[in-house]
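Heads up, the thing below is written out as structure tokens.
With one protein chain removed, the remaining protein chains of the complex are shown where they sit.
So that you can tell them apart, the chains are marked A, B and C in the order they are listed, and the count of residues begins at 1 in each.
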Amino acid sequence: MKAGAAVVLFVSAILIAGCNGAQSALNAEGAAAVQLKHLIIGIVVVCSVVWALVMVVLVLALLRARTPRESPSSESERRMGKLVTAAVAATVVIIAGLTIASFYATRGLGMSEDATLAIKVRGQQWWWQFIYDDVDPAKSFQTANEMHIPVGVDIRIELESSDVIHSFWVPSLAGKRDLIPGRQNVITIRAERPGVYRGQCAEFCGLQHSHMALFVIAEDMAAYQRWAAAQRASSVSSADPEATAGKALFMRKPCAACHTIRGTEASGSTGPDLTHVGSRQTIAAGLLDNTRGSLAAWIADPQTLKPGNNMPMVPLSSDELRQLSAYMESLK
Amino acid sequence: MKERVVLDVSRLPPHGMGRASPTWWGTCAFMLIEGSGFALAIAVYFYLMSLAPHWPIDAPAPGLVPGTTLTAILLASVVPNILLSRWARQRDLRKVRIGLIVMSVFGAVPLILRGFEFAVLNIRWDDNAYGSIIWTMLGLHTTHIVTDLIDTLVLTGLMFSKHADNPRRFGDVEDNAMYWNFVVVAWIPLYACIYWVPRL
Amino acid sequence: MTNDNKPAQPTDLMFGDDELERRLAQTWRTPAGVWGALTTVDHKIIGRRYIVTAFVFLALGGLLALAMRLQLAQPEARFIGPDRYNQIFTMHGSNMMFLFAVPVMEAMAVYLVPLMVGTRNIAFPRLNAFSYWIYLAGGLLLWISFALDTAPDVGWFAYVPLSGPQYGAGKRADLWAQMITFTEVAALAVAVEIVVTVFKQRAPGMSLDRIPLFVWSMLVTAFLVIMAMPAIMLASSTLILDRLVGTHFYNPTEGGDALLWQHLFWFFGHPEVYIIFLPAVGMVSTIIATFSRRPVFGYLPLVMALIATGLLAFGLWVHHMFVVGLPKLGESFFTASSMAIAIPAGIQIFCWLATLWGGQPVLKTPMLFVLGFIVTFVIGGLTGVMVASVPFDTQVHDTYFVVAHFHYVLVGGAVFPLLGAIYYWFPKISGRMMSETLGRWAFALIFAGFNLTFFPMHILGLEGMPRRIYTYQPEMPWAGMNMFVSFSALILSLGFLVFFVDVIRSTRSGQIAGENPWGASTLEWATSSPPPCFNFRRIPVVGARDPLWSQPEELTVAGGLRTDRRELIVSSVVEAQPEASESSPRNSIWPLLAALATTVMLIWSIFSPWAVIWGSIPIGITLTGWFWPKQTPEDES
Partner (left out) sequence: MPWEVSREFFDRAFIAVAFLVTLGAAALIGEAREGRQYRTDPTVGAALDELRLMPNGISGTPPEIYFALGKPYETTAYDLSQGKRLYSWFGCGACHGDGRGGRGPSFLDGWWLYGPEMVSIAASIRDGRPHGMPAFRDKMTIDEIWQLAGYVQTIGAYKAKITAPSRNDDKQTRPAENRAPAAILFDEGPVGPNAVQEPSH
């Protein structure tokens, strides 16, 4: 029976999938995700057993030996009636059990009040804006598509959207939660182990819903502090002449109208903050690795790489491209 | 398959009246559909109200006069409506004709008042969500008055035509009367929501 | 009220069978030619039309699915761009839900219910004709817009604000919303007809506890349609208002709310699932009884399960919104109710197993599809239990796990039984048998193809693949399984190809089926195949739940209906005692004209609010023409 094999495949796949890397509910590295993984496996096993039992009865019902033309006698009917009632009762018990289990799981996932750090996440078509607010505005900073968090502490994530509905989902850390215009949602995440955890927008949000990834980089507190300090600082202008030319170009061309680079006159707010773009692992919401080449490719023709996104194709000579990408790369 | 006649239906009436008539059940089904529609509109109204910091949103409550007058007229119309329905059951053509004319008037007057109602809502549909929902509720109910008025007018025409003296026509009149009662009953909660909830 | 000149009129008691059939045919026939086709109100012709049209839409929707599988077979494929891909998956969903699944189930009822309850035509036959034309218009609207590259691109549940005035540029979302109005009007019309047919036109003696289970399931379905569809009509109308005249239902800054849409949509959207699934339950109960050679086990529990499902259906829409951040208490309630729906489903499964156990199963093609249904639907039901758990859902919501789940429920739970039902009732509808050989091939390919296609999607979902993405990146671990799924989809579509070939072949050259080729027990098998335009020579009188089994050799009938006008028996709701010999309308062109007028008004109103006023005038005129007495014998009383 094909589906029978499939169930085996299913359960085994869960155990295998548990091992493999990025963005899987079964590769749990966060407090919440671990709980959820146990719940998932538990429910899946129970349900697989139920299914198997039903199949056994089905096969028996078809294959059981029959006296030719036995007519449904009243007492055989009564016997079946008892069995059906029993089966229904069993269903009720199982259902009740699963319901209670999921209640407890939900309780376990409650908001933690003593979050060490609050990060505001704004969904944008089609990238993620992460705002690290600080009582002292000078200390506040923001980044895009890449969020650093300290390991082992609760992080309060405040979810807002500036256009359509998005959904914040880093399966290895926690379940998903929507970002809804006009509302604020909050979840708590907590990474148990250092690592890079990939997430992706989970609510259809238009043309480039497919290319709206984010990375949560969990590192020990010291490393996180170092990173945060570096991010707070304004951009550093490197001595490299190409980069310097690129900077001038950036200010002269449309770039500066949409992007902010703290420490320069570029203060646009439509696009991601590029103050430390060079320090990020990927660009364009996880579309490309952050290399000089991919930076140049992206700036040269964003509409071919990510059709419909809001970054226009600015006509540039190859020299200008080289200078701009050099400048971007220099913004560590 | 071989057939054996065990039942003779030739003495049955050639047309079911009241609950024996499919039309009666059809009318009920449609009232159920539209009833659900009204109920949902009211649910939306309270949902939006539950979100708003204050209700009504940035507007004085609607003026009471036209709406209340209309409500009074609608309630009053129930009396002749029930009489009409009774006359129809008695197949009294003359009375039914009078009743239909009266009901046509009772259908037309509210439409005029409805115009004034929109005028004193003190808000436009595109000002905010509160305006949108009350304009929608009022519009929704207006379409029901219009449809039933047209139905009544057509029936009146029929009753003065050669098709008049036929139990089916009287059945139609009864169903139309029942539908008008529904239009009136459906208005009461809408009236409460539009005019009195904002004053709570 | 008695009628004295009655004996003067010809009744079926006065003629021999042949003469009677000639006269009835004269009264009930649909004339040949286009005019006849446009004016007919015969529930069999309209039902057949409805079914064929729905299957055409199924085929088109299937092609869209293949296009998507082609695009997803490899990472970062460039076969379809994001814009077109979004249109395609929106079309696939909307088409399958609104133009295939719901209409096809209602179409089966339009054809079968009047035959199963032993009457001569459906209640309100002209409304029935109107319903089909409106449905056709809605389908054309959607597909023409797709052909013109202006199809909706917002997903089949069109969440605001993406589908709202600010982000849904152009008329794409309006076309979607208006297509909804078309199909819902059609669906509501049929629902009303079914309710009244079942309540008032049952054969004498068919008391409530003798109604065939398929009819019961359609009755419950019809009530679900009546209660649920107004929600989506309200939703789509308010969406159009927001987009066209600037109302603020979904604008948070002016007191509106984006979640209001989700509440309205899912208050319809969840019952929708049962609107599709309950008819399938009826089909399974019918087929399983026939091919187990015994009455279905637990008639009463099955009816109760149908009703319970219908009621619960309205109590769990929020389980589609578990990740929007609602109060915990509410979530817990909806978890419980969503889990509870598994209990009636369980009752049904166990009763069917008991029927098989206690019967003599015969594995004809319809039965194969039913067995396939049990295997797959139980999986779908169990994954349903999984997503009903809030915490579980937070990981799989909007992933391919959910895609797999609802395809198991809808294809496994509804399409399998439907295909079985086609094999089962095809002889009645066409008078010819379908091929057992091709049937077995079709079943094997579809069953295997389906499971190979959709089972792996569970795993893809748990591995983090979100739904509605037009591509994914090479570094994600999904490529291999997607390729496998895409190949399996070919097997599945090959299965459907075989099915369609079989249908076309059999209509031409299938072997002639008798009145009752399967030895079934319900009334539709008591008349010839295909049934004559008047369905039954004389209206049957029912004395048992399985009339053709309790008295196989002769049919007890009622006599005395007039032959010179379309006449049928109206009976009481509970006991089905004859109350009147009511007339049934003749053919008429007015339903088509009314449908055209309505179509013009609805499409026009996407572009201008004034259409609602000016466009309604022709509708009023056509409706008056529709109901104005025509001085036919049908008008007598």
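Definition applied: contacts are C-beta pairs under 8 Å (C-beta built on N, C-alpha and C of every residue); 3 or more make two chains touch, one makes a residue touch a chain.
This structure is a prediction, so every number in the text was calculated from the model and none was measured.
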Touching partners, among the displayed chains, of the absent chain: A, B, C
Selected from C:A73, C:L208, C:L244 or C:A544 as touching the chain missing from the view: C:L244
Residue, one of C:L175, C:V198, C:M465 or C:I539, that touches the chain absent here: C:L175
Listed residues C:E184, C:E254, C:E463 or C:E524, member touching the removed chain: C:E254
For subunit B, residues in touch with the removed chain: 126-128
Sites on subunit C contacted by the missing partner chain, in the whole complex: 31, 33-35, 38-39, 83, 140-141, 144-145, 148-150, 161, 164-166, 169-171, 174-175, 242-246, 248, 250-254, 596, 599-600, 603-604, 606-607
Interface with the unshown chain - residue positions in subunit A: 181, 252-254, 256-258, 270, 301, 303-304, 307-308, 310, 312-315
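Following the convention adopted for this analysis, only the chains that are shown with their structure count from here on.
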Innermost chain, where centres are averages of C-alpha coordinates: C
Subunit B and subunit C, separation of their C-alpha mean positions in angstrom: 30
Separation of subunit A from subunit C, taking each centre as the mean of its C-alpha atoms, in whole Å: 37
Centre-of-Cα separation between subunit B and subunit A, whole angstrom: 52
Shared interface positions of subunit A, touching two or more other chains: none
Touching two or more other chains - residues of subunit C: 257
In the complex with subunit B, residue positions of subunit C that touch it: 1-3, 6-7, 11, 13, 17, 123-124, 188, 191-192, 195-196, 199-201, 204, 226-227, 229-231, 233-234, 238, 241, 245-249, 251, 254-257, 260, 263-264, 267, 515, 526-527, 537-539, 541, 553-562, 567, 569-570, 572, 578-583, 620, 624, 627-629, 631, 635-637
Contact footprint of subunit C on subunit A as seen in their complex: 1-3, 6-7, 9-10, 13-14, 17, 20-26, 33, 35-36, 39-40, 43-44, 47-48, 50-51, 54-55, 57-58, 60-62, 64, 66, 69-72, 76-77, 80-81, 83-84, 87-88, 91-92, 95, 98-99, 101-103, 105-106, 109, 163-165, 167, 169, 171, 174-178, 180-183, 185-186, 198, 200-210, 213, 286-287, 307-308
Residues on subunit B engaged by subunit C in the complex (per definition of touch): 1-17, 20-22, 25-26, 29-30, 32-34, 36-37, 40-41, 44, 47-48, 51-52, 57, 125-133, 135-136, 150, 154, 158, 163, 166-169
